[in-house]
Every structure is written in structure tokens, then in C-alpha cells.
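Only one protein chain is missing from this complex, and each of the others stays in its spot.
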Amino acid sequence: MSRSIYEKLRKIPDGYIGMISILFMLIPVLYPLGLPLPVSAPTKGFYQTIVNLPPGSIICIDSGGGMASWSEFESSMLAMLKLLLSKPIKWFSWGTSSDGPVMTDILLKRIDPAKTFGKVYGKDYLTLGYIGADEMTIAAVAANTHSVASVDFFGKSLSQYPLWNEVNNAKDFALIISISGSCTNMDVESRQWNAIYGKKILEINMACCSPMSINYFPSIMPGGLWGAKGGTELEVLSGFPGPGARLTDASNLGLIPFIVFLVLGNIGYIGTKYLMKEEEGAKK
Amino acid sequence: MGLTALFLIEYFAAAEFKAIHDVKGELTRWGTIVSGFMLVFGVVVLLRHHFLQIAVRKVNWKDKLYSGVFFITFLGFLGMGFATPARVSGADYQWIYQNMYRPTGTAITALCFFWCIYGGYRTFTVRSWESAAIGLGAVIYMLRLLPVGPYFIPPIEPFGDWLLSTINVGGTRGGTIAVGLGALVLGLRTLIGKETGMLEAVKE
Partner (left out) sequence: MSIGEIWAAWLFALFSIAILSYLWKVNIVYRLAEAFSVGSLTAHTLITTYTGTIEGVCLKPLITGEVVRIVPLLLGLLVFTRLMRKYAWVSRYPTAILTGVGTGVMFGATFDAQVLSQIGMTADAFKGADILGAVVILIGMATVLSYFIYTHEHKGPLGISARIGRVFAMFSFGLNFAGELVWYLTLMVGILIAMVDTWIKGAILGL
């Protein structure tokens, strides 16, 4: 083959790659493939840890996702909330990002815990607003939970809620669930919850953070959900269908063009390099 | 310096020394409150910048228009947020937030998909062991993450999981320990008063 073909393979215009990728994304959106998704060990760990909690356990959830990544968090958070509400356990959540409590509230309104699961707000679950400063606030919540907030997400005084009177510090929490958009989240959580109080942490994060968070699996982090795929796996395990299945299925073909172009680019690189060597050898 | 020393003593102090634990708790709350004010300060600086764009600086009319749109949006959302006692928990606010902020934020982040694939196509060539490692790792894990990978190439599932839990853990664990040691050095420097970067940023 001539050198020009290899060089063309190395210099495919960006626009072609982008357009073909969008076309491949659209195919499963219009015609769902329905491929099965194997459930990974961290998701099984996430599910089993919650299911094995004794009745009456209290979970502390720090909700820190971003609205811009709604598609990544929606399925995981929805499946987690449904699972928690279906069990005889209690939980309260507070925000480590400005979007986290809003996202939790939107999903709870969609679930309608009172109607669907018979849960009472203030007795079985509680939602607080955004309390800034990340690690400092986690330290404050763990040491003395009552000191970091006086009102809930809706602006009402917390002292009226029975659940708020049951939580005082980290000793009252059976488990921590951390929802975050930061890949170094587990470093922070393990410092404040596990190193000091020995608490186990479950994580919900974006797909890109699994390679960094997996460091803590399974000793400190018995389970984790990363991206829409994690949410889909939990939907399958817990038996609560949600938006994850459609989203994960529709993502199936989107990366195939990139992989193909990557291979073509490498063929172009190797071919160019091989031909250059031949030309240099011929000159000598 | 003193605060760092106090927190270090508190970390090792037994639970019986309630006074030191209470002081630490109160100081962490102070840190939370001060950081909230710093965030508000950041907003004030941003507002000042856009105000100067409109009123003072000699810039293109388009730049003034963009700053104007920023101000109108900011005031609109602020008004909606504080108008009712429900604030951000109100249905109207959440409707606007979901249907106007969410698509812009999501689309801005989604644009990165295209930059990543353009860059990856150029960078992940087998010109060295390192670039081959990054390209190979990316392709294998991509196929593992999407259902199409395990469906058409069944061994990709256990192999991808093994790569994630061994080679990747080896790499990131070393990085985590290095970052931890670096953080300890930074803490020690703060403890002995040598780390003054943030304070020197404030010019008199």
C-alpha cells in the first residue's frame, strides 16, 4: 500500500468521527437492542450490604451529584432510594453539592414514598439541604450531627422530626452512602468515616471514577454503583425497573466508531513508520 | 499552624477528653460557615466582572449582551428561589431548573465526548509502551462497560474485571499512597508555618 493511504488513515477529519459517532448513538435510541447486562461484584456488594442491615438501622447519605450529570446519577439514585424505602431501615440525607438535595427531592417526588412504600417523612427518612465545605462538614456531621443544621430541605425546623432526635453522631449510623461527582471522594470519605469511626461506605459516582474508587473495594467500600450501568445493574438486582436499562442499552454502539477509528489510526501509524523505515533503508 | 496542631492532638486524644473534641467540632463548623461566605464572595466577584463588562469596559456589544443575559438569568433564578418560603424545594423553581438549567449543563458536559474522541484518536497510538498501555486499557474497559462487549466477546467481562481489580489497583494504589504522603508533607509544612501560599495571594 502507498504511504498516502496510511497518512490518510492517520488524518481522518474530526467532523467525520463526530458525525458517525452520533449516527451510531441514534441507532439504539430508535431501535433498542435489548442486550443483557452482567451484574458486577461491586453492585452485588452494594445490594447485599443494604439488604443485610438489621431492621431499624439508620443510614447517613451525603448527596453530592451534579444536575449536569443527571443521566449518570438518575438510575443509580432512583434504584437506591427505592431499595432503601422498601426495607425496614431509616435514612437521612444532606447535600455536599448544591444540586444533590434538589436531585434527591425530585426523585422522591417521583417515587412518592408515602403512597408507594408507606414511609413517613421525618420518621423513616429525612432530607436536609446543601451544607458546604465538603470534608469539614463531613467531620462536623460525624462528630455532632445536630450542630450542622437547624432546618431541613424544606426550611422546617428539624427538632420536630423523631428521626432527627435519633441521630447524634457517627455511632448512630450503621452505614454511610456517598453520592459524589468527584473521583477523590473515597479518599475523603475513608479519612472521615472509616479511619476515625470504622464505618463502611457505599459509593454512587460517575463511570470515570470506578478505577480510582475500586482501590477501597471491598474492605472499606463493600459496594459501589458507577454511572448509569451501575444503576441498571441495581435495577435488575433489586427488581425495581427504572430509566437505566433504556439508557445503558442506547449507549451500546456509541463508542464503536471511536474504537474502529482508533484501530485505523494505529494501522496508519504503523504503516507510515514501516514505510519510512523501508525508504530510509533504500536510501542507504 | 495552631489549628492544625490542635486537630492533630484531638485525633489522638481519647474520647474522655471531651473538651478538646468539642472545640474541634465547633471549629469545623466555623470552617463550614467561613467557606460558605467565601463561596458568596466568589459570586460577588463574578457579578462585579459582568457589571464592569456592561457599564465600564470598552468591549464588543456581543460581550455586553452575554453579560446582560447572565445578569437577567441570575436575577430571575434568584427571584424565583427566594420568592417563596419553599425556595429550591418549590415545584416552580424545580421545573425551571430541570427544563432550562439541566439541558444546558448536560450538553456542555456532553460536548467533552467529542473532544475526548478526537484527542484519543490522535494520541492512543502504539509509539511507546506507555501510549500502548493507555490505549489498550481504554479499549478493553470501554468494551467491558457497555453491554455489547460481554455479549459479543464473553471473555471481556472477567478479563475487564480482572484488569480493573489488579493492574488498575496496582497503579492507582501507588498514586493514592503518594498523594497521602504528599498531603502529610503539606500538613507538616502548614504545622511549622512554612506553607503560606494562600495568604501571600492577598496583596496589600
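Things to note:
Note that the chains take the letters A and B in the order they are written out, and that residue 1 is the start of every chain.
Following the convention adopted for this analysis, a residue touches a chain if its C-beta (ideal position, glycine included) is under 8 Å from a C-beta of that chain, and two chains touch if they have at least 3 such contacts.
Just so you know, these numbers come straight off a predicted model, no measurement behind them.
Looking at the complex as a whole, the chain kept out of the display touches A, B. Contact with the chain not shown here comes from a single listed residue; of A:Met25, A:Ile59, A:Leu126 or A:Leu234, that residue is A:Met25.
Taking the whole complex into account, chain B touches the unshown chain at residues 1-8, 10-12, 24, 26-41, 43-48, 62, 65-67, 69-78, 81-82, 87-88, 95, 97-114, 116-117, 120, 129-131, 133-142, 145-146, 162-181, 183-184, 186-187, 190-191, 195, 198-199, 202-204.
Summarising the interface, chain A meets the missing chain with residues 18, 22, 25-26, 29-30, 68-72, 95, 98-99, 101-102, 128-133, 135-136, 139, 148-151, 155, 183, 187-188, 190-192, 194-196, 206-212, 215-216, 219-220, 226-229, 246-247, 250-251, 254-255, 258.
Assume only the chains that are shown with their structure count from here on.
Every residue of chain A that touches chain B in the complex is listed here, in rising order: 12, 14, 17-18, 21, 33, 35-38, 40-41, 66-71, 101-102, 105-106, 129, 131-133, 136-137, 139-140, 143-144, 147-148, 153-155, 187, 196, 207, 210-212, 214-215, 217, 227, 229, 248-249, 251-253, 255-256, 258-259, 261-262, 265-266, 269-270. Only residues 11, 21, 24-26, 28-29, 31-32, 35-36, 39, 85-89, 94, 97-98, 101-102, 105-106, 108-109, 113-114, 117-118, 120-122, 124-127, 135, 139, 141-143, 145-148, 150-151, 157, 161, 164-165, 168-169, 172-173, 176, 179-180 of chain B touch chain A when the two sit together in their complex.
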